[in-house]
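Quick one: the structure is below, questions incoming.
The complex appears here minus one protein chain, its other protein chains still in place.
Each chain carries a letter (A, B and C) given by its place in the written order, and its residues are counted from 1.
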Amino acid sequence: MNFTDFDPLKGERLQVLAADGTVDRQLLPTLDEKTLRLIFRRMLAARLADRRCIALQREGRMGTYAPVEGQEACQVGSVLALAETDWIVPSFRELAVTLSRGVPLETTLLYWMGNETGSRIPRSLKILPVSIPVGSHTLHAAGMAMAISYRKLSEAVICYFGDGATSEGDFHEAMTFAGVRRAPVIFFCQNNAWAISVPRKSQCAAESLAAKGVGYGMAAVQIDGNDPFAAYLATGAALERARSGDGPTFIEAVTYRLGPHTTSDDPARYRDHAEEEKMRALEPLVRYRRFLAERSLWTEDWERELTGELEAWIEQQIQKAEGQPAPGPADGFDYMFAELPPHLVTQKRELLAALEEEN
Amino acid sequence: MNFTDFDPLKGERLQVLAADGTVDRQLLPTLDEKTLRLIFRRMLAARLADRRCIALQREGRMGTYAPVEGQEACQVGSVLALAETDWIVPSFRELAVTLSRGVPLETTLLYWMGNETGSRIPRSLKILPVSIPVGSHTLHAAGMAMAISYRKLSEAVICYFGDGATSEGDFHEAMTFAGVRRAPVIFFCQNNAWAISVPRKSQCAAESLAAKGVGYGMAAVQIDGNDPFAAYLATGAALERARSGDGPTFIEAVTYRLGPHTTSDDPARYRDHAEEEKMRALEPLVRYRRFLAERSLWTEDWERELTGELEAWIEQQIQKAEGQPAPGPADGFDYMFAELPPHLVTQKRELLAALEEEN
Amino acid sequence: MALNMVEAINLALKEEMARDDDVVLLGEDVGREGGVFRVTEGLQQAFGAARSIDTPLAESGIVGCAFGMALMSLKPVAELQFMGFLYPAFDQIISHIGRIRNRTRGEYTAPLVIRMPYGGGIHAPEHHSESTEAILVHTPGIKVVVPATPADAHGLIKSAIRDPDPVLFLEPKRIYRAVKEEVESGEHLVPIGKAKLVREGRDVTLIAWGALVRDAQQAAEQLAEAKVEAEILDLRTLSPLDVEAVIASVKKTGRCVVAHEAPRTCGLGAELSALVMEHCLLDLLAPVERVTGFDTVMPLLKGEHFYLPDARRIVQAVRKVMNF
Partner (left out) sequence: MALNMVEAINLALKEEMARDDDVVLLGEDVGREGGVFRVTEGLQQAFGAARSIDTPLAESGIVGCAFGMALMSLKPVAELQFMGFLYPAFDQIISHIGRIRNRTRGEYTAPLVIRMPYGGGIHAPEHHSESTEAILVHTPGIKVVVPATPADAHGLIKSAIRDPDPVLFLEPKRIYRAVKEEVESGEHLVPIGKAKLVREGRDVTLIAWGALVRDAQQAAEQLAEAKVEAEILDLRTLSPLDVEAVIASVKKTGRCVVAHEAPRTCGLGAELSALVMEHCLLDLLAPVERVTGFDTVMPLLKGEHFYLPDARRIVQAVRKVMNF
């Protein structure tokens, strides 16, 4: 895939797998059947876990949660292109990313259940925890990539964020720093059409977000974000740029948030149901199923079996998460500094004493 | 002047008056002789006052000062295009702007002498005082333009800032807001090649800063910033856009800071004298003198006379400024709020009592 | 009308917008959606998209543009979605908004309001529960207001909008919908800068604001059973502080407990404690006690209850000052 073939300033967009399940054979990456099925498995796993999370929230077993439904393709496709040595810097809607990277579902559940252990993701997995302040983490990705350059490693960093995030000053500074430092980082924007209730066009007057690339001297491409192959290809090409010292790349994946912004949100307040219906027809699983079926890689039975297997795994992860002890009163203090300073020793002691007294 | 004729993405730049004093007759705006001479007068006034400021600082009669030498053309040219009803939002290096708008030199001197009266510029002049935090004032310009839209006025706002300022998050947010709101504002970037010691290319990896426009859905143009006609034309065209509801425009004026960043700065630490020499040959007054002379609008005698007149005026303004009383101890309190709150009443009383006791 | 705090602020905004064309709302999701807490619900529908602006997602942009609008004599009411997202806008507040009147010697002013929900206790996600009012109180040139009841919220936001100077309006989201209260519509203004004596008592002064006023009241009731009569001051305005009210009460009671959700060190409790000592040292029967959040990160929802001050901790502190 060549970035110059898809010029966002000409309104071009990379798409391999169309909504009807047909593919552009010239562009289709050569992936073996196992991998083709793995893509489906990962998208389905995210879809199922996501829905379960919403249910858990409704049942009061989890806090506010930000669903991923509709955005699975670009997440699964992009992670597939990464090496295990590449770093991932997610935002807060990346369940399909974290699962694809191998973060236990249990861990992600713990985070949304309000347990700090959910952000204690082993460093070896090379993925940062959720970042809530929109756009702020793009700078972390830029800095991490600068560190990689400094150490002359061949790793790269991919950073996920939304269309709304591109309005934040931090995004601009991250693009600027990465551009100037030629840092090996991929800015992966999931333009899911909405930032809570604000539509993409109210976020920025540019025709495409990918048009921003040129202003940072950065390769940029717009892709169909419901097409895992497009994400795979664009990410792969961006990684090549990163590894060969050509610097950062901006990818705008045009997708759609099918569910609410979070479990606290009611999309009916700001968008027509008709729009959601229209976009549902374009969603990733539908088209990917068709693609696989065409190649005899999908049957209803297989999916049913897979679903059963995944659901069992999800339940087990939920049980594990719910079985984890809640953070204790000391935890909030003990991880503030390498060594607990005197005033926190006092405050901790006072809290523990008060709790003791209470019981 | 048509923005589409000067596409920054193709490396195009608007220039009317070349360094050798020749002009592009097709582009040359029709300005009467009085105006043509006024341009010279304003540039010269700024040049002379600027040098006097540096001298004042060296003599300990003024605080740190940010010289404008080299950037007079784009400042004078752009203000010439404005109506008196248009608002100006300067940065801190806009002596030629403030003089062109009619801000008394005395006032500007007072500011750099460290007297708050220097920021008390009558509202009727429609120009904000100096803004030191780089880039932060671009948002004020955007907001002011939003207010103008809201009130359905035909005014516009022009905001001046440097190449370095384009790296700040606030600049990005200002461009974003103005773009989306189609606010009548002109972002006028004086790319003077340096942000203190940091060269333009270390600020951003894009070929031109004007390339940023497309990422905000905004008309953008790069102009020769040492050519007052280019500034006049681009600003005029941008104003037309603003007044007809087409929204903001980004102008990158490529110029050069011939002097130090401020009186505290020593450019020899970071750039070759040879570069300065080279750029001096391109500076605005030299070429504009040639242009006027060609039309028999300039003679040495005329300039000598003008210089004498301006120097006398500058001295008189300095005397006025130095004759102004320093801010008193109460002033710092009395302007904090419309009504002085009790704790400030107390603090003010204590200060005044202590000063009394001292004498 | 009996209204909760969300409805009361909504009513006040509506009234002020009807009264004065210069009042313009802006912020993330304030328009069509009516704000994530519904505080601006229906106002875009009533006054149009030009007066209730859905902005791009950028806090410095919201506040910096609001400032620009205020320079043009509009009266913008900006919303920050949560106090946890105030910080990108802080530079505009400390470097420009709080300074403009002083630095231009009154030629320009910033008659704007910045509203934001703040505080913990609703099991919100990370970054959604903090209270950093002390940072704002330390910032010269701005006023900081926190209502604790629907009626006060209504009267205070109206005063804030009409104030010729910038007002940061912190809304204790824990009690957004906690109670309904009779709210007088129309010209019902609560003055900025005046604390409210919520309860009279002779033994100890409890100082609180926002959601913790209710905890202070609960504590006072428990204490009353033990024959300790607590006086409660709801500060309402955190900057400028109603020092006079604080002094008068502590001079009477001789004891003082301050409660806030924010971290202890350099919190507003420290300032109140210092003020009390400066003005009432000889009246003090015990050191001022501070019941505060800890100097730690605010825990996620499962640990929130360890962090937040409550009636129990206030009672404990009162016991301490009573037995000093």
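Simple rule for what comes next: a contact is a pair of C-beta atoms (placed from the backbone, for glycine too) under 8 Å apart; a residue touches a chain by one contact, two chains touch by 3 or more.
Since the model is a prediction, treat every value here as computed from it, not as a measurement.
Participant: Can you say which of C:Glu16, C:Asp54, C:Asp91 or C:Asp203 touches the chain missing from this structure?
Facilitator: If we include the chain that is not displayed, C:Asp91 is the one touching it.
Participant: If the hidden chain were put back, which of A:Arg37, A:Arg51 or A:His140 would touch it?
Facilitator: A:His140
Participant: Of B:Lys34, B:Lys152 or B:Arg269, which one is in contact with the hidden chain?
Facilitator: B:Arg269
Participant: Of the residues B:Glu72, B:Glu155 or B:Asp170, which one touches the chain left out of the display?
Facilitator: Of the candidates B:Glu72, B:Glu155 or B:Asp170, B:Asp170 is in touch with the missing chain.
Participant: Give me the chain A residues in contact with the hidden chain, please.
Facilitator: Considering the whole complex, chain A reaches the absent chain at 116-117, 119-123, 128-129, 131, 133, 136-137, 139-151, 169-170, 172-174, 176-177, 180-181, 331-332, 335-338, 341-344.
Participant: On chain C, what residues meet the omitted chain?
Facilitator: Missing-chain contacts on chain C: residues 60, 84, 87-88, 90-91, 94-95, 98-99, 102-103, 126-127, 132, 134-135, 137-138, 140-141, 239, 241, 262-263, 265-271, 273-274, 277-278, 281, 284, 286-290, 295-297.
Participant: Residues on chain B that touch the omitted chain in the whole complex?
Facilitator: Within chain B, the residues that touch the unshown chain are 63-64, 111, 113-116, 118, 130, 132-135, 164-165, 167-170, 195-198, 202-204, 264-265, 269-270, 326-327, 329, 331-333, 336, 343-344, 347-348, 351, 354-355, 358.
What we mean here is this: only the chains that are shown with their structure count from here on.
Participant: So the centre of each chain is just the mean of its C-alpha atoms; given that, what is the distance between chain A and chain C in Å?
Facilitator: 36
Participant: Which parts of chain B, given as residue numbers and ranges, touch two or more other chains?
Facilitator: Touching at least two other chains: 169-170, 172-173, 176, 180.
Participant: Which parts of chain C, given as residue numbers and ranges, touch two or more other chains?
Facilitator: Expected reply: 55-56, 58, 60-61, 88.
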